[in-house]
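Showing chain A:
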Amino acid sequence: METQVLIIGGGVTGTGLVRDLALRGVDCILVEKQDLNAGASGGNHGLLHSGARYIASDPAAAAECHRENLLLKKLAPHCIEDTGGLFVAVAGDDEAYIADFPQMCSACGIPARPLTPTEAREREPALSDRIIAAYAVDDAAIDPFKLSLDNMAAGLQRGSQLLRFSQVTGFETHAGRIRSVQLRNTLTGRETHVRADVVVNASGAWAGQVAALAGIDIRIRYSKGSLLVTHHRIGQRVINRLRKATDGDILVPGGTVSILGTTSERCVSPDVIYPEIHEVDHIIDEGSAMLPVLANTRYIRAYCGVRPLISSDDEEGDDRSVSRGFALIDHAESTPGLDNFITISGGKLTTFRLMAEKTADQVCRRLGLCQPCRTHMDPLPQTGDARWTEPGLTPSLWIRQNDPRDMLLCECEMVPQSVVDQLVASIRKQGGDPSLNAIGLRSRIGKGPCQGTFCSQRLAAYLYDRGELEQDQGLRELRSFMEKRWRGQQPLLWDISLAQAELLEAMHSGVFGLEQLDKTQG
Partner candidate 1 sequence: MLTSNVATIALGICLAGTAWRISRWFRSDIGSESDGLSTGRRLAAYGRALPRILAHPRFWPRTRIFLWEIVLQGHLLQQNRLRWAMHMAMCYGVLLLVLLHALDDWTAPVFFADYYPTLNPFRWLRNFFAFLVLAGVLGTAIRHRTHTRFKRIRSNADRLILLLLAVIIVSGILLESSQILSVSVFEEMVEDYMGDDDPDEVAALRHYWATEMGAALPVRADERMDDGAAGQMAHEAYCASCHSRPQTAFLSYPISRLLKPVAGMMDALRIDNWLWTLHYLASCLALACLPFSKFFHLLATPVNLLARAAGPVSDGPRTLRAARRALGLDACTHCGVCTEHCSVAPFFQVIPNPSILPSEKLLGVKRLAATRAPDVEMALLAEGSFTCTLCGRCTRWCPSGIDLQDLWQASRRDLIQQGFPPFYEQDAATASSVPRASASTLPGHPPLSLGLTDRPETFWACVQCTTCTSVCPVVAASDDPRRDLDLTPQQIMNLMRLQLKEKAFGCRMLWDCVTCYQCQEHCPQNVKVADVLYELRNEACRRAMLSPQAIAAESS
Partner candidate 2 sequence: MAPNTYLYFPGCKITPFLPQYDTATRAVLSALDVRLDHTELNCCGYPMRHQNLAASVLAAARNLAIADREGMPLLTPCQCCYGQLKQAAYWLGENAALRDFVNGQLKAEGLLWHRDIPVRHLLSVLAEDIGLAAIRARVSRPLKGLQVAAHYGCHALRPGHVVQLDNPLAPTIFENLITAIGATAVEWPLRLECCGNPIWEKNPTLSLKLMARKREDAHAAGAQVLATACTYCQLQFDTVRDAHPTETESLPARLYSQLLGLALGLPHDSLGLAGSEAV
């Protein structure tokens, strides 16, 4: 295989870059060792920052955020729920910071409108009565899955390619250039090579590992952040704690749920990460100071992502003090120098487009092209591929269509067979296999309160009936799907969720005996 640009990493940056380059007429292949948004792009708040969170730690990034915020609201409105946001301080919070807040905001050009505590509570009745200060800002909720899928779809439409489950296993370098990239299919183990004029390392938290394959040392700090999904939506706006950024201080509504986060914990590897129980407890305790309802609500799921922070020398400080600006490294200047290898890392979901633009500029320089960027002008087209991740959309369409033959496979989120059919077709079109996990990623299946207890087997049986699964392949996928869901459930198992998990185990282990797969029987 050959291409002009090979992009490693299917997160928002990678897919954003695909579209950016595709709009400039550049041919690309995106390789992803798992599936789209498997890393930090899928493990974040889904928050389109107003920038106000970074006014103290990184005023430049804050201003950058605000510009991108306004741009994305204009260009990709279908990915965004423009909720607006609040910053609220609770009695006992740092008074000096509260006092400086408006001034810091205006210094960064970020509008922040003061509200009295009463006004704030009128807008968000769930707020604590211990609120002492509040500001309204331009925060919004953004769907990173839609963003990636739509960016990728735009790229695919212009001839780019996507290789999922393709892990980079090595680079063949020659004369200070990467000649080809070795790939291995993580499902089949098959090896391939791709020749590319320029290689972009957009693998986020894995950027260090990927660069290391080329013999280049990038020091990346892994900062894990965990988040909780509530059973139902709490509040209409993004609610931030008005204090220096720390744990459990943002609640972002998204469709029918809200997401509470986050933590910041140093971890050694981005590969094996779990939301830990102490993190969960910490987030709940902190969050409930702002919104008391968070102490007793039902949580559906926990998840985490790793923030890739290009390391500074200060190894000991809080990872949040590390700049959230991004790092664009052209490895022509690295040792050993590779003049067609570029790494893009750091940054935030909010600034993904800017990161892609700057990277694409650099790529074009390397390719000797001078096509200008278009992503700051052209609206992001909405595609069917991405729509099914939107909470509440499938039930609405299902009810509207009112086709008595179209049965629900997932009752919690009301995902019908027809949606699965469309997803299967779209995954096939992209050259992939429609596994349970792939369908889960692209829809709301398994994301409701039952966390796959019932829908997983309904989906498996349906795929068997469609001829998509053979032999005991479905059982393996069932097991893997359940394990994926379990990751998010495991730290949240108390009260009702624990009862639900008991039912889940009674069925999947007690009756189906899925734990015995691959083990000798009898």
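As a convention for this text, contacts are C-beta pairs under 8 Å (C-beta built on N, C-alpha and C of every residue); 3 or more make two chains touch, one makes a residue touch a chain; residues count from 1.
Candidates were picked such that all candidates are chains of the complex that A comes from, given by their letters.
Being a predicted model, the structure only gives us computed values, none of them experimental.
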item: For chain A, as assembled in this complex, the candidate in touch from 1 or 2; value: 1
item: Residue ranges of chain A touching candidate 1 (in the complex, touch as defined); value: 231-233, 256, 297-298, 391-392, 395-396, 399, 402, 404, 407-408, 411-414, 448-450, 453-454, 496, 499-500, 503
